[in-house]
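Only one protein chain is missing from this complex, and each of the others stays in its spot.
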Amino acid sequence: MATKEDLDIETLLEIYRRSMRVYKTDERFRQMLTSGKLRLVYYPVRGQEVLSAAMMAALNLDDYLVTTYRGVHDQVAKGIPLRDLWAEFTGKVTGTCKGKGGPMHITDPATGVMVTTGIVGAGLPIANGLALASQQSGDGRVTVVCFGDGASNIGAFHEALNLASLWKLPVIFLCQNNRYAEHTAYSAGTAAKQIIDRAPGYAMEAVRVDGNDPIAMHLVACEAVARARAGEGPTLIEAMTYRMLGHTFGADFSYVPAEMQEEAKQADPIPLFRALLAERGIDAATLEAIENAIGAELDEAVEHALSSPYPDVDELRIDVLKEEIAA
Amino acid sequence: MATKEDLDIETLLEIYRRSMRVYKTDERFRQMLTSGKLRLVYYPVRGQEVLSAAMMAALNLDDYLVTTYRGVHDQVAKGIPLRDLWAEFTGKVTGTCKGKGGPMHITDPATGVMVTTGIVGAGLPIANGLALASQQSGDGRVTVVCFGDGASNIGAFHEALNLASLWKLPVIFLCQNNRYAEHTAYSAGTAAKQIIDRAPGYAMEAVRVDGNDPIAMHLVACEAVARARAGEGPTLIEAMTYRMLGHTFGADFSYVPAEMQEEAKQADPIPLFRALLAERGIDAATLEAIENAIGAELDEAVEHALSSPYPDVDELRIDVLKEEIAA
Amino acid sequence: MSKDGAISFAQSINQALDEAMAASDKVMIFGEDIADAQGGGVFKATSGLSTKYGTGRVRTTPIAEQAIMGAAIGAAIAGYRPVAEIMFMNFLTVCMDQLVNHAAKLRFMSGGKTFVPITVRCTTGAGVGFGGQHSDMLEAWFAHVPGMKVVTASNPAEAKGLLLSAIEDDDPTLFIEDIMMYAQKGEPLAAGEKIPLGKARVRREGSDVTVITYGRPVAQMDKLAEELAGEGISAEVIDLRTIAPFDEDTVLNSVAKTGRAVIVHEAIKSFGVGAEISSRIHEELFADLKAPVKRVGSKYCPVPFSPPLEQAFLYSQDEVYASIRRMMG
Partner (left out) sequence: MSKDGAISFAQSINQALDEAMAASDKVMIFGEDIADAQGGGVFKATSGLSTKYGTGRVRTTPIAEQAIMGAAIGAAIAGYRPVAEIMFMNFLTVCMDQLVNHAAKLRFMSGGKTFVPITVRCTTGAGVGFGGQHSDMLEAWFAHVPGMKVVTASNPAEAKGLLLSAIEDDDPTLFIEDIMMYAQKGEPLAAGEKIPLGKARVRREGSDVTVITYGRPVAQMDKLAEELAGEGISAEVIDLRTIAPFDEDTVLNSVAKTGRAVIVHEAIKSFGVGAEISSRIHEELFADLKAPVKRVGSKYCPVPFSPPLEQAFLYSQDEVYASIRRMMG
C-alpha cells in the first residue's frame, strides 16, 4: 500500500531513533544477562522493534499505552525514561514503580505507560476503560493496547473488541503477530486464517500490515489514530512480525523450524530500515551519531540502576491500600 | 432455502409433536405460576418451541445436549421425561436431580441432557469437552449446545468456538437469537450485524436460519449433524426467533417496542406450523389427538411432581463429594 | 419512599448512586441492563439514573463481565470513579482476573503511581430458590486479596451510607448486597450522611457474649439478643460492615470485655470469614476467653434448589442460640 515516498525524512528518522532505542535496550539486557551481571526473567523483543516505534511515533506523549510482559519495545518506543525503566527492571527504589512491579508491571503515567500486564489478554478490557475516560472527558487522547497473536484466542479479547466497537471508543488494538505464543505456532492455537478475520464479528475497522516496514506500519498507525481522535471508533491492527529469539531469554526455541528462522533473518527489520534510510540519502555518520547518543544514555541508565538502592522493606506496607498498613 | 416439499410428513409430525410437548409444558408452568399453585423463578420459552424441536428431531437420544436456564424447550424437545422434569422444577426427590439442581440445573444423561447452566456462555466450553470425548472414543455422538444472542458477547463463546474449529469437534453451536438478552436489545449489546459474522474469525461453518420455520430449521440442523458425524467439524447455527414474554415469568417487558411485539405475534411459530400441516393435508383431529395425549401425560407428570416428597435434609451431605460428608 | 418515610434497600442503593453522581461527575456506572431503556436494572437499583445523568455516565453493557470490570479499572486509572454492577456474585468468577490481578494490585505494582477507585456492586444469597450458581457468599475469597476492601450492609440506611463511602474510597471495594434484603424497608439515611469504611458498628452493648456478624444475619442477631436479654444473657452485637480489612479494635475490645464470642455468617463455615476472626480473637485474647470462639455458617455443600434443602443449608439461628446457652454454662 504505502510507498517509500509517503513519509518525510524527519518522521522516518524519528521512527528510526525510537527503533534503535528499543534495539539497544533489548541488546543491553541480553548482554548483561549473558554475562551474568543481571538475573531476571526477560522477554526479548528482537525483531519487533520497528513496528512498535512506528506505532508510538504516531502518538502524543500523553496518549495512553497498555502493554504486556513482552513490552519493553512498546514502553521504550513510547518514550519511557531509560533510567527509570532500568531501575525498575533491577528492582530498585528509583524505578518507575519503586521496584515493586518489576519488568512485567511497568507503569509510568508521565509517558502514558498506564498498565503492563502479565496476564494474556487482560490489557484489552482495561484499555477500553482508559479510552472511555477520554471519550467522556473529551481530552482527545487515544489509547493503544498491544498484545500477541496468541492473546487473540482468549475471552478478554472478544469482550473488549465487542465493547469498543459498540461504544466507538478511541482505542487501537495492536496485535503484534509474531507467529508464536510461547512454544505454540500460530496455526496450532488460532483457527482464524488471520487475526483480522475476527473484525467483522465486531463490525470493526481492521487492517493487516507488515509491521517490519516502518512506512507501511506508520501510515496504518496514523490512520487508526486519526480515526480514534475523530471519534470514529476503534481499529484492529494486525502487525506481522517475528519473535527472533525464544519466548524468554535463554529459553530453548528449537521447536521453531529452521527455514522460518532463516526467512525471519532475511526480514530482520533493523538492517532493512538502515538500507531504506541509506536509499533516502541518510549517511552512515548520521546513523552512528544516533546510536552513539543512545549508547551513552544507556550507559548512564544502567549505571544509575545498578548503583541505586533497593526499596526498604517498609514498602511492603505502602501502596497496598491508600492507608499504610500497620507494622 | 428449503421448500416445504423437502421434508416428509412423518418427520414434520415428529417435529410438531416435540413442539407441542414444549408448548404445553411451558403453558402449564405459566398457568400454575399465575394461579399460585407453583412458586419459582421461571424462564418462559414461548416463541422458541419450534426451533428447538426441529433441532432435537435431528439428533439421536444419546446425542448430547448442553443448555441454559432458558432451557425447558431444549430439554423437552430432546426427550426428557416430563415426570422427572416437573419433579425437579418443584424440588422433589423424584426429580432428575433429586431436587438439588432445580430448573436452572437440569441433568438427565439417559436422554442426553448433560448440563444445564445458569452462567451465560459457560455451556460452550463444556460442550467441547463432551464432543471431544466422542471424537476420542469414536462413539459417533454429536453434542449440541444452546445459548442466546447475548451469550455471544462473553469470552467463553470466543474461546469455545476457536477450540472447536481447531480440533474439528463434533459439536453444534445453536445460537437462539431471540433479539433480547434480559432487558437489553440485540443491538445494544452486540456489535456484529449478525452472530454468524463471527464465524470466519474461527474458520467455522455457519448458517443463519429462520428458527420459526420447522422445515428450514430442521434441514439446517440435519446438515450440521451430518457434518459433525462425518468428522468435518463444528457448525454455528444462528436461529432467528423471538422471546414472546419477559425474561422471567411475570417480569415487566415494557422496554420492548410495541411494533416488535406485534410483528412477533404474526411470526408466532405455533399457528404457522399448524397452518403448514393443514396445507400438507393433516386434519384437525390428528393434531388434537397429539395435543390430548400430551395433555394427559402432563396431567400425570404434574400430579406425580406435586405428590412426590421433598428430599431429606441428609441429601446436603450426599453428592458433594463422592464420599458422604460426615454429619 | 413510602408514606411513613421508610425506604427499601434497593431504593436506598439507588439514592446513594444518585447522590454520588450528583456530587461528582467522575462517578460513572457500568452494568448489564442498568439504563432506563432497559428498565433501569433487573433490581431497579439504577432506575432513573441514565435519564438524569445520561447514557454516557450510566452505561448498559453487553454480557461481558471482563469488559465491564476492565472498563471500570481503566476509567478509574484515568481519574474516574466507576461503579461496576456485576449482577450476581457468582458472576465474579468470570472476571476474577480483572478484579484480583489488576484492580487490587495496580496501586502496589505501580509503586503508587496509579490507583483504582472502583466500586463493584453485586447481589447474592440463598433463599430465593436460584440454586447452585446464583447464591454463593464468596466474601472470604476477596478478604484474602490484599489491596481491596469488602463491604456489606445490614439495612437500607447502612447500605446508602456505606456505598457512598465505597464510591469515595480510593481503593477497589466490593460491595455485597443480599438479594433477600432488596425489598426490606427501613429508616432512610439523612441526605449527605455517610458511614465510614473500616469501622464496625456495635449495634447493642452487652457483657456476656459478643456476636460478630454482617449483612442479612445482623437484624436476626439483634432480635436474638433481645430474646437472650429476656433470659438474663447480655449479648453485644457487632455489625462488621467492612469485612476486610475488618475492625479488629472493636472486635477485640468487645470480646476482651465479654470473654465469649460467636461469629455468624451466611457463607459456608469452612474456610470462611469466621475462621480469620476466630483465629485473631484466640491469638489476642486466649487468656481472657471463657470458652472457645464459636463459628456459625452455612453447610459444606453447593446451594441446593429444593426449598427445604435450601433452608437446611443456611446457617441456623437456633445453632447460634444453642451455642450461646452452652457457652454460658
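Labels for the chains are A, B and C, by order of writing; each one numbers its residues from 1.
The rule is short, and it goes like this: contacts are C-beta pairs under 8 Å (C-beta built on N, C-alpha and C of every residue); 3 or more make two chains touch, one makes a residue touch a chain.
Every value quoted in this text rests on a predicted model; they were computed, and no experiment measured them.
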- Query: Which chains here touch the chain that is missing from view?
  - Reply: A, B, C
- Touching the absent chain in the whole complex: find that residue among B:70, B:100, B:227 or B:304. B:100
- Touching the absent chain in the whole complex: find that residue among A:44, A:71, A:91 or A:234. A:91
- Candidate in contact with the missing chain, chosen from A:105, A:141, A:208 or A:304: A:105
- Item | Selected residue (touches chain absent from view) among A:32, A:72, A:154 or A:290 | A:154
- Note on the structure: Against the hidden chain, chain B presents residues 64, 66, 95-101, 105, 107-109, 114-115, 117, 119, 122, 124-137, 143, 155-156, 159-160, 162-163, 166-167, 318-322
- Since one chain isn't shown, list which residues of chain C touch it in the complete complex. 90-94, 96-97, 100-101, 104-105, 108-109, 131-133, 138, 140-141, 143-144, 146-147, 244-245, 267-268, 270-276, 278-279, 282-283, 286, 289, 291-295, 300-302, 304
- Footprint of the hidden chain on chain A, which residues? 39-41, 91-93, 98-105, 117-122, 150-151, 153-156, 181-184, 188-190, 252, 254-255, 310-311, 313, 315-317, 320, 325
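By definition in this document, only the chains that are shown with their structure count from here on.
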- Counting only C-alpha atoms to place each centre, which chain is farthest from chain C? A
- Note on the structure: When centres are defined as mean Cα positions, the distance from chain B to chain C in whole Å is 36
- Message: Measuring centre to centre with CA averages, how many angstrom lie between chain A and chain B?
- Response: 45
- Item | Contacts with 2+ other chains: residues of chain C | 61-62, 64-66
- Do you know which chain B residues sit against two or more other chains? 153-156, 188-190
